[in-house]
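One protein chain omitted, others in place.
Showing chain A:
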Amino acid sequence: MSAWGTVRIRAEKPIPFLRLLGPVLLLVVWGVASATGALDPRTLPPPWQVVSRAWQLIADGVLQRALLASVQRSMTGLGLGVLFGIGFSLISGLNRWGEAIVDGPLQIWRATPVLAVIPLAIYWLGLGEQMKITLICLTTMIPIYINTSAAIASVEKRFVELAHTIRLTHWEFVRYVVIPGALPGFFTGLRLSAVSAWLVLVVVEQSNTINGLGYMVGEARVNGQVDIIAVGLVVYALLGLTTDGVLRLLEKRVLSWRKTFR
């Protein structure tokens, strides 16, 4: 069988939008199940009803307002998370004292479920934006920290030797060797962080919020409007996919030196 043959070396020709195949199939299954009555509309309304509800929410301006509030919240949190993640990984990756101080607490924080921290966060920071953005920031900085500091620590010894022979200063070594060498790891972390930004957003928006997607979905649950809940879910999914797509594109540009599998 060819699966046990040689490894394919030549890059496959890219097929536009091939990545959408799976989601589209899922949509088709949903539609067919709804149309044949296999899916009870009280469980999940058919896709066309969700679309028309979404249309109505847009016409009323409800969806835009919710989306704007949510995007602002998650992007602010993610932005801060990126800054802290990079900062801590530089402290920890470049200096063993820095690592001794920074790494332990971050590993402990990483092992703590964010849901369990919400009560304390509310007690300390109140119910407002501050608490929400803080939680998103603290959550998103972790994958960036883990992946970037690991990438910094694994800069090859041969490049350290090279830096010595061409007499790089410590700063030049960081600027030209360490940071660009750690970028692939940073991007891995960033893509994980972007996903978790949306995850935490959903959680923090469902308690004591007066705007945002989570609030819209929460209200719909109270009022038994399953189609609005579905709209919310679809929007969350689209946000996640868009974010990941944008980051992939960015990664491809920034890391254009890499010769990879595809």
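Throughout what follows, contacts are C-beta pairs under 8 Å (C-beta built on N, C-alpha and C of every residue); 3 or more make two chains touch, one makes a residue touch a chain; residues count from 1.
Note that contacts and distances are computed from a predicted model.
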item: Among "Polymer-forming cytoskeletal protein", "Tetratricopeptide repeat protein", "Sulfonate transport system ATP-binding protein" or "4Fe-4S dicluster domain-containing protein", UniProt-listed name of the chain not shown; value: "Sulfonate transport system ATP-binding protein"
item: From A:Leu168, A:Leu233 or A:Leu247, residue that would touch the chain that is not displayed; value: A:Leu168
item: Among A:Trp55, A:Trp124 or A:Tyr176, residue touching the chain not depicted; value: A:Tyr176
item: In chain A, positions touching the absent partner; value: 158-159, 161-168, 172, 176-177, 180-181, 183, 255-259
